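To start, the structure itself, in structure tokens.
Removed from the display is one protein chain of the complex; every other protein chain stays in position.
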Amino acid sequence: MGTTRTTEILVGAFMAAGFLALFFLSMRVSNLSAGDGADGYALTARFDNIGSLKVRAPVSMAGVRLGRVEDIRFDADTYQAVVTLRIDGAYDRLPTDTFANIYTAGLLGEQYVALDPGGSQDYLGDGDQIEHTQSALVLEQMIGQFLFDKAQEGSE
Amino acid sequence: MLTDALARLGRSGIGAIAGIGRAHLLLVAVLGGLPALVTRPRLLLAQIYNVGVLSVLIIAVSGLFVGMVLGLQGYYVLSQFGAEESLGVMVAASLARELGPVVTALLVAGRAGSALTAEIGLMKATEQLSALEMMAVDPIRRILTPRFLGGFLAMPLLAAMFSTLGVLGGWFVGVGLLGVDDGAFWSQMQAKLDFREDVLNGVIKSLVFGVVVTWIALFQGYDATPTSAGVSRATTRSVVHAALAVLGLDFILTALMFGE
Partner (left out) sequence: MGKGVPGAAAAYDTPPTTARAVSPGDQPPALATPLVRIRGLHFARGSKCIFNGLDLDIRRGAVTAIMGPSGTGKTTLLKLISGQLRPQAGIVEVDGADVHRLSRRRLYALRTRMGMLFQSGALLGDLTVFDNVAFPLREHAHLPQSLLRRLVLMKLEAVGLRGAATLLPSQLSGGMARRVALARAVALDPMMVLYDEPFTGQDPISMGVLVTLVRHLNDAGSLTSIIVSHDVPETLSIADAVYVIAEGRVICHGTPAEVASAAGPRARQFLDGQPDGPVHFHYPAMPLADELLKLGDERAC
């Protein structure tokens, strides 16, 4: 009887430890706690070029993460990228003239969407579109522009 | 002679296919015992103990050290790019996606799988399985099914422990010894790792490995030649086949899960 009881206790402890480890992996290691799925509200933004922006890339303002990129589509009429941003419900007071940029985190890091607040008194709601956008900087374009400017300076 | 060689090849091919067939028949019989197991939870408990509790030590120690090595190696590579802050991401992603499920499955195959094969093989060699059958007790349902379910349930829990301790080991080396920023370590990890993509896929992998490792171990024991030489050969085969199956399946699962 005593050995059965010990087995029971040890198996119980084992299962508890296993589930604790799973909980740790989901909450502390991955982003399950940071809200997943369809909470919050969606905004769209049109960019001429999104560089290498990916679905699930962070959306941040002032360096704080507000949400993530939910969807990226291509508009065949305007030849633009339509990016859907899923913003956490807690941040529901983004001005309508908010500016969306695509930046790169660090020199080799991933690209993310950075929002700059405007001055409007009206706030963006679910399904609204951010009008002011700035495309991703493509390295080749920047270098090309730089060389072009230099050449022009020289010729003057 | 050429025909002799061809005949040998054919014989071993037929033998292999017949073995696979027997293994599947056994799996069906084992699964058939699952409903009856509901009324005998005690049998399952003992097997979770055998596969799970008895493997905790080796899993915990291995996980910790694998994580520490990942922390060390990752730091040296990442610091060359000035990206030490990504150490947490690297350690956690490689553990949750790959090393946790795979190394756990390999360790369980060596620690618990071989023990299962030897146990079943010995029960067969000492006529215990026949004796059960003569007592009108189905040895597959009574002996094999609880072991199968025990392995299936214990594997993801063991893999989660492995990954968790690995992350903590990487954190200890990276943050504690090498001076990576604590906040960056965790926040980058959380930002980059996805629950479904990384953690859930790892759990699915380890469930699949749990089925495969225990299935192979049970089959090798049940199919063993009932002599001491036969059982020892079966034990070796059990570990080798399980390891190969885990590594091969890992490639297929990874391609299915993370390939776009």
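Some observations on this one:
The chains carry the letters A and B, assigned in the order they are written, with residues numbered from 1 in each.
Note that in this section a residue touches a chain if its C-beta (ideal position, glycine included) is under 8 Å from a C-beta of that chain, and two chains touch if they have at least 3 such contacts.
Here the structure is a predicted model, which means the values were calculated and not measured.
Shown chains touched by the undisplayed chain in the intact complex: B.
Touching the missing chain, out of B:Leu57, B:Val77 or B:Val137, is residue B:Val137. Seen from chain B, the chain kept out of the figure touches residues 122-123, 126-128, 130-138.
Note that in this section only the chains that are shown with their structure count from here on.
Centroids of chain A and chain B (each the mean of its C-alpha atoms) stand 36 Å apart. Interface residues of chain B, counted against chain A in their complex, comprise 42, 45-46, 48-49, 52-53, 56, 81-83, 92, 96, 154, 156-158, 160-161, 163-165, 167, 186, 189-191, 193-196, 198-199, 202-203.
Remark: chain A residues 4, 7-8, 10-11, 13-15, 17-22, 24-26, 28-34, 36, 56, 58, 65, 106-109 touch chain B in the complex.
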